[in-house]
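Shown here: the complex without one of its protein chains, the others still in place.
Right after this comes chain A.
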Amino acid sequence: MIHSPIHLLTKRFNKRYFQANFWLQCLFILLLALVLFGPILNLLIWTIAERWYFPHALPTQWGLKYWHQVFNPYSDVSGSLFNSVFIAVLTVIVCLLVSVPAGYALSKQTLPLRVFWMLLFLLPQAFPNLTVYINIARIFYDFGLNGTFLGVIIVHSVHGLMFSIWISVAAFSTTDPMLERASRNLGAGPFYTFFHIVLPQAAPGIIASAIFVFLESLDEFTGTFFVGSPNISTLPLLLYTASMEGNYQIASITALILLVPSVLFMVIITKFMRPDMLSKLGK
């Protein structure tokens, strides 16, 4: 190694430069953390605050009283949690029943009016949510679907189909059509081939779409509000009511419960969603 003065100088400069860089990075990360997790921190504090008044920076009384209240089997939260999960599961089933065959058909480039069908599932998203749901609620009223699970599930499914169809089409598009041919070639009919060859190939994408639909259903508020309430209460509705009543503890705990599956599934999705599939979205 050469220890020329110039060399030493650049070395020192590099060191200082890196140090400055390091502190700058720390600052940015801190700011980012504050922006991202500040509200969540506030929320976390609320879940264990039994008493917290305005001028105080922190709660005056800490405790788990509201957690006990929430997890009491007869509480509103338990009931809403059950409703939410029940609706979400059924929504996922409905969406899969539609999107798996439809996604497969739409992935074939030869299908007539392919683009039209794809756009059809985007259509409900094109209009303002509120208008769509108010109209749906009015139509459902005529059929006696307001305030029923069926009504809520239909509303959630229409919303979820957008994700599940588009992701399914992408998932089926990435499968190799030669694999299908090879199966037919060895004597398997189209249905046998679909279930034994095509579906296993598309499974990661289908699972990802199911997770998306599940999360969307769990978080859905507007549609449930117009079609389901007051008979059917889900976690987001409960969250809304609790916030409106100023019951921040219940609202915070509910929000936290809603956060758990989202974080969990996002981790799973990053595992299932392959880059090549994302590149086929909308093709």
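In this text, a contact is a pair of C-beta atoms (placed from the backbone, for glycine too) under 8 Å apart; a residue touches a chain by one contact, two chains touch by 3 or more; residues count from 1.
FYI, contacts and distances are computed from a predicted model.
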Per UniProt, the name of the complex member that is left out, chosen from "Anti-sigma regulatory factor", "Succinate dehydrogenase/fumarate reductase iron-sulfur subunit", "ABC transporter ATP-binding protein" or "Cupin domain-containing protein": "ABC transporter ATP-binding protein"
Residue among A:Ser107, A:Ser183 or A:Thr254 touching the omitted chain: A:Ser183
Absent-chain contact - pick from A:Phe82, A:Phe127 or A:Tyr192: A:Tyr192
Where the missing chain touches chain A, by residue: 176, 178-179, 181-189, 192, 196-197, 200-201
